[in-house]
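Okay, handing you the structure first.
Just one protein chain is left out here, and the rest sit where they should.
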Amino acid sequence: MLRLRQFTTLARLTALEAVRRPLCLLLMSACLVLTALTPLVLLHQFGEEGKMARDSGLACHFVFGLFIAGYTACSSLTQEVGNGTASTVLSKPVGRGLYFLAKFAGLAAVVVAFSLCCTLATLMAERVSEHFALTGRVAGNITDWQTGNLLLAAPFAAMLAAGIVNYFNGRPFLSTAFGYLLLILVLVFAFSGFFDRAGYFEPYSLRVQWRIIPAGVLIALALITLSAVALSISTRFSAVPTITICVCILVLGLMSDYLFGRHAAQSWVASVLYALLPNWQHFWVADALNSGGVIPWSYVARVGGYAAAYSGAVLCLGAISFRHREVV
Amino acid sequence: MNGQSNEPLASSGNESVSESPVIEVAGLVKVFRDFWRRPKVRAVNGISLDVCSGEIFGLLGPNGSGKSTTIKSLLGLLSPTAGSVRVFGLSPRDVMTKRDIGYLPEESYLYRHLTARETLDFYGQLFGLDRYTRRKRIEELLEMVGLTESADRPVGEFSKGMARRVGLAQALINDPRLIVLDEPTSGLDPIGCRQVKDLMLTLCRGGKTILLTSHLLADVEDVCNRIAILYRGNIIAQGRVGDLLRESEKVRVTFSSLSTGQMEELLAAIRDKTGDTPDVDHPAMDLERFFLDVIARAHGERRDTDTGPRLPDYLKAH
Partner (left out) sequence: MKLSAIAFLVVRTAVRSRLLLCLVGFLIPVLVGLPLAVEGDGTAAGEIRVLLEYTLGLSLVILGVGALVFSCGAVAREIEERHIQLVVVKPVRTVEIWLGKWLGMLIVNAILLCIVGIAVYGGIRWALRSGHYDEAEHSSLKENLLTGRRQILPLPDDPTSEAVERLDQLTDGQSGLATTRREELFLTLKRHILAERATVAPGGSKTWVFPGSQSMGAERQVRLRFTLAPTVDRSLLAGAWHLGTASKTDAATVSMADALNGGNYIEVPQALCGSGEPLLVTYRNAEAGQTGTVVFDIGTGVELLVSESGFEANLLRSFLVLFFHLAALSALGLTAGCLFSSPVAGFLSAALVFVALMGHYVTLQSVVDTPTLHEEQIDGIERSRVSVFLEGVGERIVKKMEIVVEPVAGLNPLPPLADGRLVAWTFTGKALALLGLLYPAVFGAVGTWALWKRELALPGE
């Protein structure tokens, strides 16, 4: 029970520290604004608007998530070891393994929250995008301006609300804005169900493409895996080398099939590298949604297993590395 | 009497304190504001003080009393909310003022990738010192702070005390007229503390002005001519150390040795004369003196031959 309490305390603190970094809120807001802007500016694209909004949302989710996951993971442990916070914590009856895993849990929680926001935004962006409608009330291409405007305004509304709370109650602006952003997105999402795409009041129905969710889940799994990799590397290296190695692993992982996969049968070196490097292509399957395609949950489960196994292995190495690291 | 007094050692024989103020602070107020420009903390609340040339002035106070804020306002690192600050008659943000100032901050904010020698060389270049002068002064300063052997190690690998020594050295590289020391003995062992105090006294005898802050009251008492005590941004006491500490309503008499019989006779006579029963005890040396004596004995050196750190020639009295 004590260990569980320690774990949750450390994880919560890590998550709080992460969301209190200005860059976290900036990246999240930028991601959401870009996702929201895409369907509002891309019009008359020969019926491809929905696809473009969806792909744009998922791409922003992935790219900005990489920055958030990589930056928070790289800097979290390194800074705490560097400024002595880690030694203060570890001088208490807290095991190093528990401390390390709690750090990961905190970072994963931030990534999950970010992914939730991005997935909601992508669902709404796809709904907002221009579609041809033929109903009793409208005939022609329509864009759901109401939902689109609310989605675009969400980050600014969250910051405004957080600013007001900071002014009157003194609560930290950044973490408050992060929380409000998540809340406002959920509210906007729920509110949009009362209206159809033309903005008319209709029986409640969310009118989104639920098949986007598995794609969002896969991206979240990729980000969590990258966090695990970055955290484990940061047990031994300072910020700059950690980021460098993470970028290399990211790039090599994206090209893993091309660089190593096609030679794996002939070369044992290629097969070992192919197995060791995380294959990010498993997590990026946005193209499968084209032409009405669906990503089966069984695939998501398999990739989830891969992510869990890979992250687990990497975290084990990281925990072992951290166990033997001097933290003074 | 054994000559023990509350007067700092600096005052005996130090004739170089002049009345011309090096630092003039009048009504200094510093308010830290939040993002919305609302006042958050009133760190300094209208203090006024002058530091004269050739003296050692101590700023004391508990944590959060405004000592470091005052120092940083003097150096132009913070802008006063109200009041005025003059150093050598000029604004502290004036570049000309800074030629004659040496500053040791409370933490040694040194570049961890540079060696001690490179650190001093870098700061020497910022003062425009030529290469020959720089090299000479660097070697002398490294020897003074006892880091000659570690001169080529990165500062990032140093202990806190060693980093402090480098910080002290960089504060002196330009032969400053005014030396500002924020917690100068923080992180130093007792020998190091003693050496820093001796250094301050020597520098003061050479005509330098020193402004220091410290929590360690014994350090301040030993070296300062005048002190100011801050509390919550206000000066609540200011003046010469001896004047502030003297308990003029009491008298203490110290004998070198007395037998028991002589003691009782003396006490009886005092009781007859004054009606008071005086307190009698054996005076105790302070822990610092005891520590230094023990260490000196262990090293096989005599205490009175310890001449303290060797001061570079350029820092000696002109």
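Going in written order, the chains are labelled A and B, and every chain counts its residues from 1.
Heads up, the rule we're going with is that a residue touches a chain if its C-beta (ideal position, glycine included) is under 8 Å from a C-beta of that chain, and two chains touch if they have at least 3 such contacts.
Treat the numbers as computed from the prediction; the structure is a model and nothing was measured.
Q: Write out, one label after another, the shown chains that touch the chain missing from the document.
A: Hidden chain, whole complex, touched shown chains: A, B.
Q: Among B:Arg99, B:Lys160, B:Arg271 or B:Arg297, which one touches the chain that has been omitted from the display?
A: B:Arg99
Q: Out of A:Ile164, A:Leu187, A:Val247 or A:Val294, which residue would touch the omitted chain in the full complex?
A: Going through A:Ile164, A:Leu187, A:Val247 or A:Val294 one by one, A:Val247 is the residue touching the chain not shown.
Q: For the chain not shown, which residue from A:Leu26, A:Ala105 or A:Leu254 touches it across the whole complex?
A: Result: among the candidates, A:Leu26 touches the missing chain.
Q: Consider the whole complex, including the chain that is not shown, and state which of A:Val19, A:Leu40, A:Ala86 or A:Ala158 touches that chain.
A: Checking each option in A:Val19, A:Leu40, A:Ala86 or A:Ala158, the one touching the absent chain turns out to be A:Leu40.
Q: Given the full complex, what residues of chain A touch the hidden partner chain?
A: Residues of chain A in contact with the hidden chain: 21-23, 26-27, 30, 40-41, 43, 71, 140-143, 145-146, 148-149, 152, 238, 240-241, 243-244, 247-248, 259.
Q: Where does chain B touch the missing chain, residue by residue?
A: Residues touching the hidden chain, for chain B, are 32, 72, 75-79, 95-96, 98-99, 101, 103, 105, 107, 109-111, 113-114, 118, 122-123, 125-128, 154, 170, 174.
Quick note on the criterion: only the chains that are shown with their structure count from here on.
Q: Measure off the straight-line distance from the CA centroid of chain A to the CA centroid of chain B, and report it in whole Å.
A: Computed from C-alpha means, the inter-chain centre distance equals 53 Å.
Q: Quick check on the complex: what are the chain A residues that touch chain B?
A: 166-167, 173
Q: What residues of chain B sit close enough to touch chain A in their complex?
A: Result: residues 35-36 of chain B touch chain A.
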